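Every protein chain of the complex appears in place save one, which is left out.
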Amino acid sequence: MTTQDPKALLETFANPHPNREYEIEINCPEFTSVCPVTGQPDYGTVTITYSPDQKCVELKSLKFYIQSYRNKGIFYEKLTNDILNDLSAVIEPKWMLVTGDFNARGGITTRVTAEYIAEGMEEE
Amino acid sequence: MTTQDPKALLETFANPHPNREYEIEINCPEFTSVCPVTGQPDYGTVTITYSPDQKCVELKSLKFYIQSYRNKGIFYEKLTNDILNDLSAVIEPKWMLVTGDFNARGGITTRVTAEYIAEGMEEE
Amino acid sequence: MTTQDPKALLETFANPHPNREYEIEINCPEFTSVCPVTGQPDYGTVTITYSPDQKCVELKSLKFYIQSYRNKGIFYEKLTNDILNDLSAVIEPKWMLVTGDFNARGGITTRVTAEYIAEGMEEE
Amino acid sequence: MTTQDPKALLETFANPHPNREYEIEINCPEFTSVCPVTGQPDYGTVTITYSPDQKCVELKSLKFYIQSYRNKGIFYEKLTNDILNDLSAVIEPKWMLVTGDFNARGGITTRVTAEYIAEGMEEE
Amino acid sequence: MTTQDPKALLETFANPHPNREYEIEINCPEFTSVCPVTGQPDYGTVTITYSPDQKCVELKSLKFYIQSYRNKGIFYEKLTNDILNDLSAVIEPKWMLVTGDFNARGGITTRVTAEYIAEGMEEE
Amino acid sequence: MTTQDPKALLETFANPHPNREYEIEINCPEFTSVCPVTGQPDYGTVTITYSPDQKCVELKSLKFYIQSYRNKGIFYEKLTNDILNDLSAVIEPKWMLVTGDFNARGGITTRVTAEYIAEGMEEE
Amino acid sequence: MTTQDPKALLETFANPHPNREYEIEINCPEFTSVCPVTGQPDYGTVTITYSPDQKCVELKSLKFYIQSYRNKGIFYEKLTNDILNDLSAVIEPKWMLVTGDFNARGGITTRVTAEYIAEGMEEE
Amino acid sequence: MTTQDPKALLETFANPHPNREYEIEINCPEFTSVCPVTGQPDYGTVTITYSPDQKCVELKSLKFYIQSYRNKGIFYEKLTNDILNDLSAVIEPKWMLVTGDFNARGGITTRVTAEYIAEGMEEE
Amino acid sequence: MTTQDPKALLETFANPHPNREYEIEINCPEFTSVCPVTGQPDYGTVTITYSPDQKCVELKSLKFYIQSYRNKGIFYEKLTNDILNDLSAVIEPKWMLVTGDFNARGGITTRVTAEYIAEGMEEE
Partner (left out) sequence: MTTQDPKALLETFANPHPNREYEIEINCPEFTSVCPVTGQPDYGTVTITYSPDQKCVELKSLKFYIQSYRNKGIFYEKLTNDILNDLSAVIEPKWMLVTGDFNARGGITTRVTAEYIAEGMEEE
């Protein structure tokens, strides 16, 4: 699963109300990956918020996409941005925000937040 | 109940203070519908916030309207927007916001938020 | 108590710092009235926030005013606006916000929020 | 689904540690049935705790069993005891406790708790 | 309503599982009465827990019974015991526990708890 | 107020249900006294639980009794036991428990709990 | 202590980073004063937020200043503004916000908020 | 890691107070394994409580042992009992309790609790 | 401070109510020591509960005693028992319970609980 492009796991369906600007927030509290330095598992919650244009992400396929990180060695900063890149490439939303909240390591917790805005869309 | 237009279930009463811009928030934590793919029940909380113009929604009729989704197969994104469409058509508010917060499926929770603004009203 | 104007119950005292714009928030979690349709008691929390001009409301008199709704049949939307009208007429504040949060009926909770702004005052 | 015996929906698997007395607690926060008097939906959480003897309940089949109450008209006191009767008949546990916590109706919440103890088992 | 015996408001239905010892807990967070000294309203939560013998209390009638205290002047200690006396006389349970949790007055909150055990029943 | 015996502030009324063993819990979150070493104010919550025999404590008089500690220099261990001694001497309960929960000093919080049991009463 | 100007209790130290606009929030949950009408003690939390210019308030001296209200008869509205006046006069901050949150009296809680902005400073 | 006996990962150190009966509780909120039926990941919290005899478990080795379940297909009931068996075999405690709290699947959460008591030890 | 016996830091005062069995609970949420293996700081909360006989521990001296662990390399299991040994040797209580709750390391939290009972005292 790690050598394949995980983006291929994502499926979409047609936005049922394409004429309205609205917002979808998806919360994945069962995220896990592996620390690229120590090889130890990392745990966290990934939250995806977006405004759909023509496509919505299908939730079961999103679950499989999130699971593709389970045995991947990757830093918090990179994976949060990679998820944003993959999802915005496939869904082509008006805008999207991805937040990763990671469990304490050495008594320290970390949250990374990254945003995508489609060309021609102004952030409110 | 599913073949009839559920909008017909909604009743209104005259706004008792039509000259003031004010806000009504209604919280329905007992929403349930059915997943159109798996046929399994979905559960969530639907929150409706609006500024009345000439009409307010009568709460008992709203309860029956919400119950009309109980055995209906429908996606989260569609039902949240449908509720917004039905309520704004019947109440004709200055503006209305509908939020659907749905319980975890496959470890993933979802929230959909959609807004209606009457023509000639600018969002603050 | 119901035939008398409940506004007469409200007493004020002189604002001790009339030259400063400041804010007073009063929380009344023991509000109760009666549903005008079913005759059943309703319960909720009424919150009053205002910026005093020359007068502040005396809290004991406010308690008696709030109690005047105990056996009155009245809708949520009307009582929230009536409280705002009565209090702003007596206190003549720079601005005032009244919120009524009402307990679940038929699994549905309701919050009504109304605001008064004195002439010549711009909302920040 | 309502004319069939819902007990037939329940499936079991062999207890993997039959020589040890241990405890399984299953929490179903998405329970819904119908009030037999008003026809209105009821909502609640059903919790099942048991000590397995030779059999454990399979969770997916339990989900379907719980869903069989979705459109059934039944009182809280009866359904809590019926669930206990059905589950203890199929699983034949050493003991079992079923609790139903039901949402507010008319400002009143209700919890019903019933227990089964197999013959020859003394409650600790 | 205050001159009549409020016990007459209580209705019962036949216990659907009379052969099993089980427990029913009913929570009434919208209790209100009047302080017999000051005439001011008191507020609190009344919780009733019992093991039914032949009868269960019908919840709508219990709501009306609890409402009969709305304009009655009565001390916390007396009303908690009176509710226990009335309910145990009508329901004839195996045992019953009534708890009244009353809101702060003068910065002090009070809880009164009283228990009834039918003759021949030993408390576990 | 400090030179007088504060016990004289306590008033009682006749237990309205003297034939039943029941329990009264009174929570006083606005307790304050003075540290006898540093002269600095101490703050805490005093909780009194008792089973009345012939007398109940009147709550307004209890408030004044609790206030008599406001400017008294006294250790936590002594004041908790003194309150127990004073209240049990005046009320003559079947049993009484007094708990004092005191705010952090030097990053350390303290709770003191003392119990009185009338002669001839066995603790359950 | 009540006849002296309590402002004299406040001590300051030099702002260690005077070239940066930053914010200090101080929370005093052990505030107590006396109601000027009833003579009964009042309790609350006073929160002070400010942006220092050349001076910061020394915390131990602030504690003594707050304690100077312990036996003073004063209304909520006046004391919140007086604390703001005293502190801003001594510290000369860029801006300061004082909030007083007071415990329930007659079932009603109150919060008073007042702000000072130095001449030449614009509120963000 | 899955073909090897995971028990071999566990290391111990000598109990520093072997003459006193005391208790150690270890909470592992980052447990994950795989559902043997669906191949989907499961998530939960494993809690281990024990009274040491001659040996205590070393925490870093316990972390590696818990991680050995990461890609193992196993039922909740079996894994909770297996962890109890492995740990009690290696540590030889006076007694041990293992609890597994697993995340919602199909809207249902599950907790499994199993206990080991050394021969000659009576449970209190 | 580390080479001296930290027990010497503890001071006591005479129990003001030596004829009554009562309980004192002291909560120290600012405990810190050093891991003897990694040299990294550990953090936690130490709770001490005891029934005094002739002596009570003076809280300021207890604070200094707790601080003596700040730079000491010591395992959780040993330090919890050492605190129990030191405090029970100095205070000579009827009984004492010490609990150490330690922050997550490697995603794992630990609680150690140890108890002392004076000779001739039976635990209730």
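Order of writing sets the chain letters: A, B, C, D, E, F, G, H and I. Residues in each chain are counted from 1.
Throughout what follows, a contact is a pair of C-beta atoms (placed from the backbone, for glycine too) under 8 Å apart; a residue touches a chain by one contact, two chains touch by 3 or more.
These numbers come from a predicted model, not from an experiment.
Undergrad: Any idea which of I:K7, I:R20, I:K55 or I:R70 touches the chain not displayed?
TA: Once the missing chain is taken into account, the touching residue is I:R70.
Undergrad: Using the touch rule from the top, list residues of chain A that touch the missing partner.
TA: 75, 77-78, 80-81, 105-115
Undergrad: What is the set of chain I residues that contact the non-displayed chain in the whole complex?
TA: 29-30, 32, 40-41, 43, 67, 70-71, 103
Undergrad: List the chain F residues touching the unshown chain?
TA: The list for chain F reads 40, 43, 103-107.
Everything below uses one rule, namely that only the chains that are shown with their structure count from here on.
Undergrad: Multi-chain contacts only, two chains or more: what residues does chain I have there?
TA: 105-107
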